[in-house]
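One protein chain is absent from this view; the other protein chains keep their places.
Chain nomenclature is as follows: A and B, assigned in order of appearance, with residue numbering initiated at 1 for each chain independently.
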Amino acid sequence: MHVPLELLMGRLPLILHIMEVIGVLAFAVSGVVDARKQRLDVVGTFVVAFATAFGGGTVRDVLLDRRPFYWVDHEGYVLLIFVMSFGASFVLRVVSRVASDRAMIVADAIGLGLFSVTGASLALVAQMTPTVAVMMGIISAVFGGVVRDVLCNEVPMILRDRSPYATCSFVGCWIYVGMTWLAVQQEAALLTGAVAIIAMRLVSVRYGWKLPS
Amino acid sequence: MHVPLELLMGRLPLILHIMEVIGVLAFAVSGVVDARKQRLDVVGTFVVAFATAFGGGTVRDVLLDRRPFYWVDHEGYVLLIFVMSFGASFVLRVVSRVASDRAMIVADAIGLGLFSVTGASLALVAQMTPTVAVMMGIISAVFGGVVRDVLCNEVPMILRDRSPYATCSFVGCWIYVGMTWLAVQQEAALLTGAVAIIAMRLVSVRYGWKLPS
Partner (left out) sequence: MHVPLELLMGRLPLILHIMEVIGVLAFAVSGVVDARKQRLDVVGTFVVAFATAFGGGTVRDVLLDRRPFYWVDHEGYVLLIFVMSFGASFVLRVVSRVASDRAMIVADAIGLGLFSVTGASLALVAQMTPTVAVMMGIISAVFGGVVRDVLCNEVPMILRDRSPYATCSFVGCWIYVGMTWLAVQQEAALLTGAVAIIAMRLVSVRYGWKLPS
């Protein structure tokens, strides 16, 4: 995840910027929640929250040989996650009061949507083929969660839970890549792909869609 | 594993090409088998099969700072694994009918042999010393299996099973590196090293050789 969109489009449109903040926070909070379940200490909480929020984008950047990483250029997020880890129980109390479970699912879906399309777009910038771009989009969006679960010694959720997650990312990345191929304006393509992923994710949670196992 | 042998020798000899296809398929199928055991969904099956088949070569390329990755240049394999994941239960039924357990062990040994020597050869191309080249050969051949087991939340098989596996790779890589040092023709050196690994692996399985623990 976590893309210097500025690079892609000159200026980051406000809507995508807001989505990014929501996504990073949602991912980090999901890391904090898991860390608390495993009764990790402050350091463990920070590591897991950080890995959940930035693991996917970092792996993508290593694979694409891109530098600097997003979090290297945006230290504010690192600091924020650091502070969150210290006040983890406070953060979780506030989150559980302010944001219902439903709100957290929406926030997570926003992260999934945005980080998928921006990941795919960075791969296209790096001259990758459409198939590879879609894979990079998926990696950007879901790999953080895989690392989180491996650190917490669980079989990664996205590999066993049959609720569509990577699948939504897959479909939306192809939508984005297809629109790019049709020379649609970047901003519109990114937004359409992201919204498609978010919608698909929310609908599939709402109606309990399941993948075949 | 997974080496643009064309780069090494101008033209890929047919025998090595056939070994490569067999090896990739054997590794991918072993990923599918493990994913089914853990009752992963379609996405999980794809991720584990893909990581088993290409994880080792990708880590080697990251360590050697080589691009593009093998699977970036050979999307056919990605598509094949994708299709296999959808028809996983069908694939496993066919595999279990067509290929006995013994055939799977042979196919896996072929992958082990080929990916070891080609991994070592890429490290030599990148000016690594013989010791590092041997380590890269081993990483190429066995790391995919380590990732597969970590994702499935198991202590990696190759670390605890005392049946020689990485050990065969180790011996064969030294044979290959030694022949290269003796200026033997590349193709012959690769084939000798690979065949030595395959033979050693099969003999050790056949007679139940065990490493000390």
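As a convention for this text, a contact is a pair of C-beta atoms (placed from the backbone, for glycine too) under 8 Å apart; a residue touches a chain by one contact, two chains touch by 3 or more.
Note that the coordinates shown come from a computational prediction; the quantities given were computed from them, not determined experimentally.
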**OP:** Among B:L92, B:V150, B:V184 or B:L202, single out the residue that touches the unshown chain.
**Re:** B:V150
Subject >> Touch with the omitted chain, as defined above, among B:R67, B:R102 or B:R160 >> reply: B:R160
Subject >> Which residue of B:I22, B:V62 or B:V184 touches the chain not shown here >> reply: B:V62
**OP:** Please pick, from B:A49, B:L112 or B:M135, the residue that touches the omitted chain in the full complex.
**Re:** B:M135
**OP:** Go through subunit B and note every residue touching the omitted chain.
**Re:** 62-63, 65, 128-129, 131-132, 135, 146, 150, 153-156, 158-162, 165-167, 211-213
Subject >> Absent chain, residues of subunit A that touch it >> reply: 35, 38-44, 47-48, 58, 62, 65, 67, 69, 72, 75, 78-79, 150-153
